[in-house]
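Encoded as structure tokens, here's the structure I'll be asking about.
A protein chain is absent from this complex, but the other protein chains hold their places.
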Amino acid sequence: MVPLEISDRDQAAFELGIKLGALFHQFVGTPISLRSKESLERAMEGAIENQPYVEEAEVRIDEAPLRAAAGREFDYISLEGRMIGARVTVSYRGIRCVGRLSYNADLDFPLMTLERMEEV
Amino acid sequence: MVPLEISDRDQAAFELGIKLGALFHQFVGTPISLRSKESLERAMEGAIENQPYVEEAEVRIDEAPLRAAAGREFDYISLEGRMIGARVTVSYRGIRCVGRLSYNADLDFPLMTLERMEEV
Amino acid sequence: MVPLEISDRDQAAFELGIKLGALFHQFVGTPISLRSKESLERAMEGAIENQPYVEEAEVRIDEAPLRAAAGREFDYISLEGRMIGARVTVSYRGIRCVGRLSYNADLDFPLMTLERMEEV
Partner (left out) sequence: MVPLEISDRDQAAFELGIKLGALFHQFVGTPISLRSKESLERAMEGAIENQPYVEEAEVRIDEAPLRAAAGREFDYISLEGRMIGARVTVSYRGIRCVGRLSYNADLDFPLMTLERMEEV
């Protein structure tokens, strides 16, 4: 085993991961409908933008399952990870990282990906 | 043991309890600051108003701990139950129930109370 | 509007609702597999049995989606409400209430029901 000295770049990637994990696990399960979609998106963005080193958080919830629910007796559903499309940008000591949470159809899985890194 | 036939009134009180339990356990832990307070309050109200039989949900988050955090290195905190002031009104087949979540200083506890019931 | 005096029976039903709302919204989203199913069931029961007036909480998580996930690249899923089968018994000043969370196939919905009440 070769120990590695933890760099700002490591730290930046780590911080980005925290934000995506938080976003998913805080809000999955929330009752959501077409009526409340926008207020939840804004609250999710605002919550994550509070966290250290976050430049920007964008959240879009998939409307298709909300539309499908709209005609039913109970016209709302619980937020699932696969319905969340999010992009979070973190900037830590000159390293900017962009990550994404989005549904991956091949894996049938809500995937978190480290999409882009750059020195600023 | 004497079995009781479940009434609309029982059902109404039960439904109200569900909403307060949901409100607390869905959102406690959310990163919150003075910046994001209002968007979270609106999202909490909108989420609960999706649920069956809810007439109205009002949420106010205590600003004092947010103000205390505002000057610190990490200027946000995690939402705690004791910071939530909420009033939820449920109406089920002619029975209206009003419940409250609020911090009880004597018990040092975020208390959920069935505050009012009426036939409408 | 006719005001109703809140009874022990109202209170008992209200308390039961709180527990089911808490159970759902605290744990939906938890990463779960066949490996961790039992530990999560026990923790869900133990968490709810902490709450006031709870006599017993029983939780069974549906294994079918866990088995379906077991062969995949990511061999776990996120707990959904429809996977939870729970029965909670509350006893408040001589009134015992039993409630259930279970998936209702007709409604395609994880339904919370007030199943039984009795004087003890």
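A, B and C label the chains in the order they appear, each numbered from 1.
Going forward, a contact is a pair of C-beta atoms (placed from the backbone, for glycine too) under 8 Å apart; a residue touches a chain by one contact, two chains touch by 3 or more.
As the structure is a prediction and not an experimental result, all values here were calculated from the model.
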| item | value |
| --- | --- |
| Where the missing chain makes contact, among the chains that are shown | A, B, C |
| Options A:20, A:59 or A:84, residue touching the unrepresented chain | A:20 |
| Absent-chain interface as seen on chain C, which is shown | 22, 26-27, 29-33, 35-36, 39-40, 42-52, 74-76 |
| Chain A, residues in touch with the chain not shown (by the definition above) | 1-4, 6, 9-11, 13-26, 95-97, 99, 112, 114, 116-120 |
| Residues belonging to chain B that touch the chain removed from view | 24-25, 28-29, 72-74, 78, 80-81, 107-110 |
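Quick note on the criterion: only the chains that are shown with their structure count from here on.
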| item | value |
| --- | --- |
| Centre distance in Å when chain B and chain C are each reduced to the mean of their C-alpha atoms | 19 |
| Centroid distance [mean C-alpha coordinates] between chain B and chain A, Å | 25 |
| Residues of chain C engaged with two or more neighbouring chains | 24-25 |
